[in-house]
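Removed: one protein chain of the complex. Kept in place: all other protein chains.
Letters are used for the chains, namely A and B, taken in the order the chains are written, and counting of residues starts over at 1 for each.
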Amino acid sequence: MKLARYLLAAAVATASLAATADAQTRKVKIATEGAYAPWNFTNSQGKLEGFELDLGAELCKRAKFDCEFLAQDWDGIIPSLTAKKYDAIMAGMNITPKRMETLAFTQPYAGGPHGFMTLKSSPLAKLPTGNYNLSKDLASAEKAIDGLKDQFKGKVIGVQGSTTNSAFAEKYFKGVAEIREYKTTEQHDLDLAAGRIDAAVMAHTAATATIDGPNGKEMMIAGPAFRGGILGLGVAVGLRKDDADLKKAFDDAITAAIADGTIKTLTIKWFKIDLTPQS
Amino acid sequence: MPTGAKSYFELMQWGPNGWLDEMVFATGLTLIVALTGFLLGLVFGGIAAAGRMSGHRLLERVSITYTTILRGVPDLLVIYLFYFGGSAIVTAIGNKLGYDGFIGVPGFVAGTLAIGLVSGAYQSEVIRGSFLAMPSGEIEAARAFGMSGLTLVRRIVGPQVLRYAVPGLGNIWQLVLKEAALVAVVGLAVHWAGIKIGDVVLIHETRFSDLLRQAHVAAGSTRQPFPFYITCAAFYLALTTLSTWLFRRAEAWARRGMRGS
Partner (left out) sequence: MDVQFMTDSFLRLLGGIPLTLKLAFSSIGLGLALALALVALMRQPIRPLGWLAHGYVFVFRGTPLLVQVFLIYYGLGQFRPFFQDYGLWWLFRDPYHCALLALTLNTGAYTAEILRGGLQSVPAGAVEAARAFGMSGMTLYWRIIAPLGFRQALPAYASEIILMIKATSLASTITLMEVTGVAHKLISESFRAVEVFLCAGAIYLTINFTVTAVFSLLERWVAPDLNAGVTKP
């Protein structure tokens, strides 16, 4: 009996200690895909690594949160946020009007162009290049896209499902080329290497990671670079709509990180170019 | 084969340089998922069979609807329902019952519930069939002796139904074992915190997926899919063969003392 009382007292003491500790730092769970190098990926030990893991740690330090990252498949990442499985999403997710119907976003913490990746031996490798912004100058962007359509007739385009890339492909190439949706970017990379698809529409950052990787020697980025518009307004943290104080904390942290050059350092470290969002 | 490709034995090493340990642990998780699903199915199936034979019109209708729908719809669709909608459904039910917060449904629960519900629909038919196959005289005689309720089920009905049901349940176990592969599609994974004593790590922290998912991850990582999927198939074959042997023995034991086995 004495032992039991002793144990109970110890348990209560530990619990109250833990409670006071919790009262000071808020625990925030952040979900990421873990399959989208170099933004977020799983290393050979099974641990999550990447630009967003580093940035997340930085933001949480500034916001004084106790953050924990967990991996979640892309196609369930938004419903699980709404169901409160975790509190935030940092997974290379772009701000789009459609997503804003279900989620709230912080200000963007990075951005980058999107385009096509093909095999070097493909006729598509010779597509004309260029830089187009669908938000700022939709007309010339669409003119460029129209010019590409002939080359894509009868070809097969691969995209990751439910992304701005798939929205782009469906809007402009439906009926022109066959569009195949994949669960992860890795799967369309595999099929590109296998010659099952002729091109993948993806972010240049992810394409570069594939090309630099073990099987990417035959691949290259082809054609023009696009950003904005249907391709999204920058990568930001996804939050539940009613989580206003979390949004403010993250927004402030991101502003601070942009101001003191942290984002510039981290993007150069992971992407070799500065992807700080221009206001 | 591309140059620099590792040989099969290099890929399948135990420890940090090879994938054999991951594949073996993943097989363990698959077995746990299948077992949990099967046992849940036994519960659901038993309830559905009882409802079907209860004599209550409404209960019978509900039971028939359950078995018809869950046997007529693809398993993958049911898994999607629970995986993507599980939290929403459970929270909605919770809200109706007066609980205002969220109720999360972890991946393992969603997967095994889905498998359990589907296999339960099939198991209810097997249980019902075995119940009907049981000689009715047995129950009459037991009641004549004054047995009723739980004793009746435990002493007479239970063992008899089990005896007739073993072959059918054996088939359903094989189905469940193979159905467990489907959870690979929704990325069911279990986080294992490892075993530590103080600062000494006995088993390191890791995430387990099921066998097919593990093969898929290894295939993507090494760019050599064929060896891993073949190994995955071989492990599944081992599991099904072992199960067949076990169920044959169970059948023989269940039918001991019966005429004309």
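What we mean here is this: contacts are C-beta pairs under 8 Å (C-beta built on N, C-alpha and C of every residue); 3 or more make two chains touch, one makes a residue touch a chain.
Computed from a prediction, not measured in an experiment: that's the story for all the values here.
Participant: Which is it among B:156, B:188, B:212 or B:254 that touches the chain not included here?
Facilitator: Going through B:156, B:188, B:212 or B:254 one by one, B:212 is the residue touching the chain not shown.
Participant: One chain isn't shown here. Among B:28, B:74, B:106 or B:158, which residue touches it?
Facilitator: Hidden-chain contact among the options goes to B:74.
Participant: Quick one: which of B:113, B:182 or B:217 touches the chain that's been left out?
Facilitator: Touches the omitted chain: B:182.
Participant: Out of B:153, B:237 or B:252, which touches the unshown chain?
Facilitator: Final answer for the missing-chain contact: B:237.
Participant: Determine and list the subunit B residues touching the chain excluded from the picture.
Facilitator: Listed in rising order, the touching residues are 1, 68-69, 71-78, 80-81, 83-85, 88-89, 177-182, 184-185, 212, 215-216, 219, 224-226, 229-230, 232-233, 236-237, 240-241.
Participant: Even though one chain is hidden, which residues of subunit A still touch it in the full complex?
Facilitator: 75, 78-79, 82, 102, 161-162, 180-183, 190-191, 194-196
Note that in this section only the chains that are shown with their structure count from here on.
Participant: Roughly how far is subunit A from subunit B, centre to centre by C-alpha average, rounded to an integer in Å?
Facilitator: The answer is 35 Å.
Participant: Given the complex with subunit A, which residues does subunit B contribute to the contact?
Facilitator: Result: residues 2, 16, 83-85, 87-88, 91, 102, 104-105, 186-187, 189, 206-207, 220-221, 223 of subunit B touch subunit A.
Participant: Could you list, by residue number, the parts of subunit A that touch subunit B in their complex?
Facilitator: My answer: residues 44-46, 71-73, 75-76, 79-80, 83-85, 186, 190, 214-215.
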